[in-house]
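Here the structure is laid out as structure tokens; the discussion comes afterwards.
Heads up, one of the protein chains got dropped from this complex, but the rest are sitting where they should.
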Amino acid sequence: MDFDDTAEEAAFRAEVKSFLATNAEPKKRGAPPSRSRNVGPEELARAKKFQAAKAAAGLVGLTWAKAWGGREAAPIFQVIYNQEEEAYAIPRGVFEIGLGMCIPTMMAYATPDQLKRFVGPALRGEEVWCQLFSEPSGGSDVAAVRTRAEKNGDTWTINGQKIWTSGAQFSDFGIMVTRSDPTVPKHMGLTFFFLDMKSPGIEIRPIKQASGASHFNEVFFTDVKIPDSQRLGAVGQGWRVSLTTLMNERLAIGDTPRPDVEDLLDLCRQIDLDGEPAMQNVAAREKIADMHVRSQGLKYTRFRTMTALSRGQTPGPESSIGKLVNAAKLQDIASYGMDLLGSAGMVMNKDLAPMNAMFQEALLGAPASRIAGGTDEILRNIIAERVLGLPGDIRV
Amino acid sequence: MDFDDTAEEAAFRAEVKSFLATNAEPKKRGAPPSRSRNVGPEELARAKKFQAAKAAAGLVGLTWAKAWGGREAAPIFQVIYNQEEEAYAIPRGVFEIGLGMCIPTMMAYATPDQLKRFVGPALRGEEVWCQLFSEPSGGSDVAAVRTRAEKNGDTWTINGQKIWTSGAQFSDFGIMVTRSDPTVPKHMGLTFFFLDMKSPGIEIRPIKQASGASHFNEVFFTDVKIPDSQRLGAVGQGWRVSLTTLMNERLAIGDTPRPDVEDLLDLCRQIDLDGEPAMQNVAAREKIADMHVRSQGLKYTRFRTMTALSRGQTPGPESSIGKLVNAAKLQDIASYGMDLLGSAGMVMNKDLAPMNAMFQEALLGAPASRIAGGTDEILRNIIAERVLGLPGDIRV
Amino acid sequence: MNFDFSEEQHQLRDQARRFLTEHSTSKRIRQVLDGVAPYDRAMWQEIAAMGWLGAAVPEEYGGAGLGHIGLCVLAEELGRSLAPVPFSSSVYLATEALLIAGSEAQKEELLPKLVAGEVIGALAWAEGNGNPNPKRIMARVSGGRLSGVKWPVPDGGIADIVIVAARDDSDRVVLALVRMGASGVHPEALETVDPTREQAKLTFDNVPCEVLPGDGWAALDQVLDRAAVLTAFEQVGLAQMCLDTAVAFAMERHAFGRPIGSFQAIKHKLADVYVATELARSNAYYGAWAMTASGGELPLAAASARVSATDAAWLAAKENIQTHGGIGFTWEMDCHLYYRRAKLLGLTLGSNPWWKDRVVSALESRNAA
Partner (left out) sequence: MNFDFSEEQHQLRDQARRFLTEHSTSKRIRQVLDGVAPYDRAMWQEIAAMGWLGAAVPEEYGGAGLGHIGLCVLAEELGRSLAPVPFSSSVYLATEALLIAGSEAQKEELLPKLVAGEVIGALAWAEGNGNPNPKRIMARVSGGRLSGVKWPVPDGGIADIVIVAARDDSDRVVLALVRMGASGVHPEALETVDPTREQAKLTFDNVPCEVLPGDGWAALDQVLDRAAVLTAFEQVGLAQMCLDTAVAFAMERHAFGRPIGSFQAIKHKLADVYVATELARSNAYYGAWAMTASGGELPLAAASARVSATDAAWLAAKENIQTHGGIGFTWEMDCHLYYRRAKLLGLTLGSNPWWKDRVVSALESRNAA
């Protein structure tokens, strides 16, 4: 039990610090991290530029094999990198899915030639990847895939619709799961591919969210052609391949959404409640404490997961805890922060609302974070079944 | 919308007031209501004496037919009676099941002669009734009855075990559901009886609860004989009869368990927190407010149900709200009240713990109240299915 | 005793339900959401024509004299339908303030116009962050002229008259009546979490005004209590609508081969929403009665109704989105309109921590008495 750096860790931390100091902008106080996966052209360019520098410095894919530009480092080094990066305003969302889900899936199923072709450009941010799993009719049931894949000779023809695809509009490639055989039970008859997102027949429409922002897209496929060489895994084995991808999704180290407890503290320092400074309000203090122990508990749970990984243990779905706790906490903090302002809590004008209306914006975004990437209910099921070993829901 | 008494209601309230003033002891401040259904001989005698006087005054079974000693009054008069009775220390638990569940079931299924024989004595508290439904293996599944009933000629022979039967040890009669046909599906093959609790072959063992108290019994049946004339409803129709009984259970007006919000207020008036009076502690005040709106909300929900009944509408399972909210509230208030006392909150000595250790005793009793008479989970199912019309759980 | 509405009141509800279902449609609400108009003028005029604006106004001032319980019935339906009109500001706040504190002349002049919908009223107590508190009133009235900055003011950019809490020369809080035509009034529209209801920042620069007679804060306090009960009915109506919507969706949406409403995770979530909504409804009923009864029950009843309804509306609105899953947080679905309104209503008269404190203060003075 040692939360201090080893000599090697300290050296690496120093390396990261100097890299970031020269290549990134420090984050403004109170500014939430730019986690959006749908960014404009300028921000995309900035993200790609930074990613190239990061790759050149050998700081991408730290745990990957050296052959692929990684360092074969223990996962703890990823934690150290993320700790340091948190202080900088870096548009990370763009590459998370590609490097966190798509490329790891490629590494498990693609040919050496394909990996030679694709890993490098992804690593350096030259090519962006997206994933195409969810469908409108499926909801939380990821295996309920209707998008059809039909094979003629060495070519597959794709028809159907995917939804909740972030970054589709600027992605170069994507991975997708399709139904190649509708006659067999749901989890069989799926086949997995990677494809060129610029292929003819692909139409991308942004989804406008309740908050007004658009972090996701609908993607329509009309007679899109994929060569059989881009199939990942055997025909009919698409579900198994998907699980590889989803496991990696849960492994992706989640940032703490903002506002978090520090922001609630900042807010309480700025305002007073019924004549007394908010920091002296016992109820506000209890709320701050409740939120703090959740945030810290999550932080150290993530560290424990990294330690387990470093020892070659598979972390498993404990990582589901992070999103479940963070999403509820976000909605709670946002709503409570607004309550502290009285009726003025409703105001979103940046010049009037404390901390650039961070709380109000989070309130509108929070419902999405309790749903996207696994609803609260699905995450509780995952914990109950895969961690606690309780029976699955009755299927009909 | 009028919370004031009509002239008729005011007259009745005055009648009740004078009856109680002459026949009952005012409750001591801070003393919880005596709701126990397992009482000692002296308290039983006192309860029977009071019940006789109450019946003589025509205040039992207010809504019952005049033929049975009732007044055919609107349910609102029962509310008025209960409001007034709350101020008095009256051992009511003893007759609740008999008059609230058993006799109403008898009225629906027994013969006129049987009613002539049994209603009067029950009304006057001369005979006590209990109900025998739950079984050890059944849990929340009330229809999972294993106690066997076999018919030879005009006599049934009962073998098996019932559990969670309150008042069994001093009950004169009981109603019970048995399995007369094990070969048909669960809800069929049940038959319902009333029986003499002094019959040979009945053994009663009290169940000691986590709190140390014993409010329930196990009842063992060994070749107990019941004449077919004491069958209620047709052979194999026992489930339907049970539903009548259970519906009446939900109608029974539930008292508010203690400590409630007034007690939390009393406690906060007596103590100080970190040097300031607890009543000035913002967090304690918010807790008091939260508990108050729950208590009041329940109170007026009950009144709305009575109004619906008065209009001949059937109230349905809204009444499940009461127990669901009260049980959780009780555990919450008890635990919070102890927290307000710091480490001394653990102490149960009546001379040291504020308010006769009411909070500590409630903490130990609260788990039972979240389970007995329908668990939180079953009550939510009832609300979801019978009020909101959502589908039942998948059966296997 | 009788804990339900009368036949007439039920008929009023049916009429209101029919009208609002037909007119307060998603399409018309979204006109306001998208900033096409600050409120639905046509709907406002029709509502005025039906006499709703004067429901609780005595007939001598042109009202329908249905009493406050009738107004509660309408409030529940308006909340359920998200009607994008300045009803609450003009009726619960401005009209009530005049009824409570207005001079006879002011009542005779303004109430008929408010009832007819020709004049829209608003009430300005807030001066930025914070809950209602006489100490926070910095606006000043002197020599019949008002100066100060008030925000947020619900419907402040729509209103023809605004009743403003301010200090007079002897530092007492008074209510000052301002005609928005007057020179020196500078309204600024505010951006809020719920664009379907107008909110403004009003700057008063030496603006002519009439001071209402009597203790301004005592009057405001009473207006807030009444408005709390009426708003509680809007919140209960909103909560019920969210519950109905979620239940309907849960029956029809299938996942894993079953309606999602057959999963206990959804069933028990919606059961909890039902419980919270019923408790809030019952507290609101009691508040409605306390508004009309004598006996000083109102402060406790109003604060209880407010706290209970704010929690229920927030729970129902956010779990309605959760029940819908992915499409629940899309712009096209109306779920977010209820979510936005739920939060707005929970803040507009002061937030729950403040109202909870009022519950306890009322309990203290009750036990003291």
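Going in written order, the chains are labelled A, B and C, and every chain counts its residues from 1.
The rule we apply is simple: a residue touches a chain if its C-beta (ideal position, glycine included) is under 8 Å from a C-beta of that chain, and two chains touch if they have at least 3 such contacts.
Here the structure is a predicted model, which is why all the values come from computation and not from measurement.
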Full-complex touch with the removed chain, picking from B:D5, B:D172 or B:E377, is B:E377
From the list A:K186, A:R205, A:K225 or A:H292, pick the residue that touches the absent chain.
A:H292
Had the left-out chain been drawn, it would touch chain A at residues 1-6, 9, 76, 79-80, 265, 279, 282, 285-286, 288-290, 292-294, 296-301, 303-304, 306-308, 311, 318, 321, 324-325, 377, 379-381, 383-385, 387-394
Need a quick check: the contact residues on chain C for the chain that isn't drawn.
263-265, 268
On chain B, the omitted chain is touched by residues 134, 136, 138-141, 144, 163-164, 207-212, 271-275, 283, 331, 335, 338-349, 352, 354, 360, 363-364, 367-368, 370-372, 375-377, 380-381, 393, 395-396
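We take it that only the chains that are shown with their structure count from here on.
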Separation of the C-alpha centres, chain A versus chain B, in whole Å, is 52
Going through chain C residue by residue, note those that touch at least 2 other chains and give them in order.
258, 266, 353, 357
Residues of chain B that touch two or more other chains: which are they?
282, 286, 394
